[in-house]
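Have a look at this one before I ask anything.
The other protein chains are all here in position, but one chain of the complex has been omitted.
Right after this comes chain A.
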Amino acid sequence: MRQFIQGIAENNHYQATRLLQMLRQIQSRYHYIPEAAIEQLAGLLNIPRTQIISVVEFYSFFHLSPRGQYELLISDSITDHMLGKKNLLGYLADKLAVAVGQVREDGVVSLDNTSCTGMCDQGPAGLVNGYALTRLDRSKIDKIAELINQQKPLEEWPSELFQVDDNILKSGLLLDQQFEQGAALKSALKRGVKETLAEIDKSGLRGRGGAGFKTAMKWQFCSEEQQTERYVVCNADEGEPGTFKDRVLLNSYADQVFEGMTVCAAIIGAKQGFLYLRGEYLHLYDKLQDILEQRRRNGVLGNNIQDAGVDFDIEICLGAGAYICGEESALIESLEGKAGIPRNRPPYPVTQGYLGKPTVVNNVETFLAAAGIAVNGGDWFANIGTEKSKGTKILSISGDCTRPGIYEYPFGVTVQTILNDCGADDVLGVQIGGPSGTFISNQEFDRKLAFEDLATGGSFIIFNASRNILDMVHNFTHFFAHESCGFCTPCRVGTSLLQKQVDKIVEGHGSAGDVVALEELCQLVKNYSHCGLGQTAANPILTTLQRYPDLYQSRLKEISYEPGFDLDGALETARRMANRDDAGAHLAQTQMESEHE
């Protein structure tokens, strides 16, 4: 092991900023991060061991104790549940003889849940040693169990298990482009970088990651900073459940995305860029590296790009299972080899980003659009969409519809149009923008997707009339509690309290006053949290409570008081110690329950 760790450190030039990448290699080799590895790495990188431990304990894909040689994770997205995930997980656990959350005794396999893996159009999905598994069903699980029990190396597994489809079902302005490598750079350099920035401004392009900040303004701010060492970062963390369009863009339009980053670099004067790729998209890594290599060979990346004196290169950094790393300042912390904890702002990344230097962070789709605008000019984009929302939006559509996949629409499209196109009938409502967005009911399908009405990063999850909205709320609320970074009190404690309170109501233990208490807690978490995660974590509850108040009320018991914790459960240890399990050793949760018995 010593030699292995030494090699990793050497290959990463003993740079602590590369810590995540090194830990990924160690986890992949040993299926955990051994204590000895931490000690050695701390010495080699000259950082305290606590820094390494805190990174290991922050990211879901790192472990201090051994996982199986086959680390199996099954996606816990609501869409996976809608496709029968729970049943399938039980089947898988039986087949492999391993409990969920455990490692099998022989150490061969471990099984657990993981947050949405970005395969909602081809679920139920999962990961094995980081590689995406799609469209899981019983026959595939039989196959997987067999392969694992035979201890077949992953390279020998049938490729159909790992097949990931693009599913582009409706293309528009961006997806229809015939892009020629180098064309955007050529136009931008010919036109002049200032003039190209003016075109981007004219296009009205706003960030596609969700917040909708004007892209030209961000680039302009960054280019005006005093410090001349600047960075371009492409945010491909895509962790919002129900979003998978960046996966498709990187699979089939990566060249253009990289070119968009390079145009940005030429405009702001950056020499180094990063693609922060979520760990769940490991399957894209080699392909993306090849494209970067090809771009270098063709003179559109590296030194003296297109003989115009522009120097710029891009490095790919993989995440390790943390939704919060999609938040731009947490992403930058992660790029620096640290836990993904959002920074205090101001200063914003455009003034103090990566290593404290001015940094532009944009979504994958934003760079794709910018490359298109560099070629075709601002009007090409601005002529489409609405007054306040120019251009098109690429949507990830999943849930109850016959044709889930990728759809591109001009901004301003109505929800009903989309539902018609993707084959959705008998719809109860749609979750727009993912769990952090808004749930709209079937009374609102004339609403428009646009920054001025329903803003969205692209997640569009459809629920039909057979679905229970509270199941969705339950799933989303657990998601946020699991993904809270824990930095600030209102979110760290608040998302856990929300989870407890929702569980209580959904499981039928709520009593009068519990819905009011829930709403009050929602407001607290929303108004006092440090970053967007906490500020939106209560949205699933708030947006459904507003539309279906009766749904919540109907789950309440008709009693005035219900204890805040499980009375009978609390006696479990005592029962075990006293070796008793008779009726007298049990407590009813409420007066009413005991009267029923």
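Brief remarks on what is shown
Here is the rule we go by: a residue touches a chain if its C-beta (ideal position, glycine included) is under 8 Å from a C-beta of that chain, and two chains touch if they have at least 3 such contacts; residues count from 1.
Going forward, contacts and distances are computed from a predicted model.
Only one of "Sugar ABC transporter ATP-binding protein", "Aspartyl/glutamyl-tRNA(Asn/Gln) amidotransferase subunit B", "[NiFe] hydrogenase diaphorase moiety small subunit" or "Alpha-ketoacid dehydrogenase subunit beta" fits the UniProt record of the hidden chain, and that name is "[NiFe] hydrogenase diaphorase moiety small subunit". Note that of A:H63, A:H81, A:R230 or A:H530, the residue touching the chain absent from this view is A:H530.
Residue A:G494 is the one among A:G494, A:G510 or A:P540 that touches the chain not shown.
For chain A, the residues touching the absent chain in the complete assembly are 35, 39, 48-51, 53-54, 57-59, 322, 339, 344, 346, 481-490, 492-497, 500, 521, 524, 527-530, 564-565.
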